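Only a single protein chain was left out; the remaining protein chains are all shown in position.
For clarity, chains are labelled A and B in written order, and residue numbers in each chain start from 1.
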Amino acid sequence: MIPLHDYLIVSALLFAIGLAGALTRRNAILVLVGIELMLNAANLNFIAFWRYSPDPEALTGIMFVIFSIAVAAAEAAVGLALIIAVYRHYKTVNLDQVDSLKG
Amino acid sequence: MQIAFAIIAALTLVSAIAAMSLRNLVHCALCLALAFAGLAAFYLQLGAAFAGWAQVLVYIGAVAILIVFAILLTRSGEGTPQPILSRSWGVGIAIAVLVFGVLAKAIMSSSLTSNSLLQKMPSKPEPTVHQIGDQLMTRYVLPLEIIGLLLTAAAIGAVIIAMKDAGKGQLTGPRAKATQMEIPPQSNNASSASHELEEVRS
Partner (left out) sequence: MIGELFNGLMLMIWKVLTDQPDPKADFLAALPERARPLVAAILSITPILMIFPGLFAATTWLERKGLGRIQNRLGPNRVGPFGWFQPIADGLKMLTKEDIVPRNADKVVHFLAPVVLLVPTLLAFAVLPYGRNLVPINLDAGMLFFFAVGASTELSIFMAGWASRNKYSLLGAMRAIAQMISYEIPLILSSVTVIMIAGSLSLVAIVQHQAGYTFGLVPHWYVLTPWGFAGFVIFIIASLAESNRSPFDLPEAESELIAGHLTEYSGFKYALFFLAEYLGMFAMCGLATTLFLGGWRAPLPFLEIVPGYIWFFGKLILLVFLFIWIRGTVPRLRVDQLLNLAWKFMLPMALLNLIVAAIWHYTGAWDFPSALLWRWLLCAGMIAGPYYWLGRGLTGRAKLVKRNYRFAD
């Protein structure tokens, strides 16, 4: 009753929203939030394709998503630690002001 | 089924837009947690129960709390309202719209929309946790070990990056008073040096 391309459109929309947020917000933490949304959109894509595939017993989609969730959690931890270290030095997380290597 | 899909999709997309556009950072983080919950509902609807509950446990139970803690630790006074968008926001929105346009066009004009097999969800049986564990231990054992190493490295790395420097570490007791008398002059020098740098730049 729900065609596959509906899930894919929702996933593409979620990816675009995450991308828009990551590229437009000033705060470094919100850029990370956008990245997490993009990762989740890709996971949704995997699960949707796995479900509609001719051989769901191979469990490839679910395996991919499990590893993707683990990698995203590790990346969020390291990214937020970096943001805290940057804050400690620059006293701000405003990305427009953290540009001393520019030019 | 369609009503459930429509409701979950609306919930997820609205909270994702709210997560990226609200002014208050903590509201953004809470809307993000709601978006994660919507995605977990999608996984459950698609029959991937293990992935759905793992999503709730890892993303809502850990990543959302990490983000919230980072927001709390990097607040620098909530006095003056500042613009929330960066300098190059127009290009960012344009790129996002372009990416969505390309993806949507690719999806709708591919053979996925006309393939009759993909119009309704196949009623295959749900995978059991036993099968998932079996696959993890036979076919995917190498990625499993690598993920273990990656998580260990990430945990140790995150702790080291976010730790305070050894010189200004936390001291307690009477020795702290003596050392704290010496530290302020140095930090004054450091902050005045960085102020000079900022003035030169601007």
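The rule is short, and it goes like this: contacts are C-beta pairs under 8 Å (C-beta built on N, C-alpha and C of every residue); 3 or more make two chains touch, one makes a residue touch a chain.
All of these numbers come straight from a predicted model, not from anything done at the bench.
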Left-out chain, listing which of the shown chains it touches: B
Touching residue (missing chain; options B:I60, B:A96, B:M121 or B:A162): B:I60
Touch list for chain B against the chain that is not drawn: 26-27, 30, 33, 49-50, 53-54, 56-57, 60-62, 64-65, 68-69, 72, 126, 128-130
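In this text, only the chains that are shown with their structure count from here on.
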Whole-Å gap between the CA centroids of chain A and chain B: 6
Residue ranges of chain A in contact with chain B within the complex: 1-10, 12-27, 29-30, 32-34, 36-37, 40, 43-44, 47-48, 50-52, 54, 56-57, 59, 61-63, 65-67, 69-78, 80-85, 87-88, 91-96, 100
For the chain B and chain A complex, residues of the former touching the latter: 1-2, 5, 9, 12-13, 16-17, 19-21, 25, 28-29, 32, 35-36, 39, 42-43, 46-48, 50-51, 54-55, 58-59, 62-63, 66-67, 69-71, 73-74, 76, 82-89, 91-93, 95-97, 99-100, 103-104, 107-108, 112-113, 117-122, 124, 127, 131-132, 135-136, 140, 143, 147, 150-151, 153-155, 157-159, 161-162, 164, 197, 201
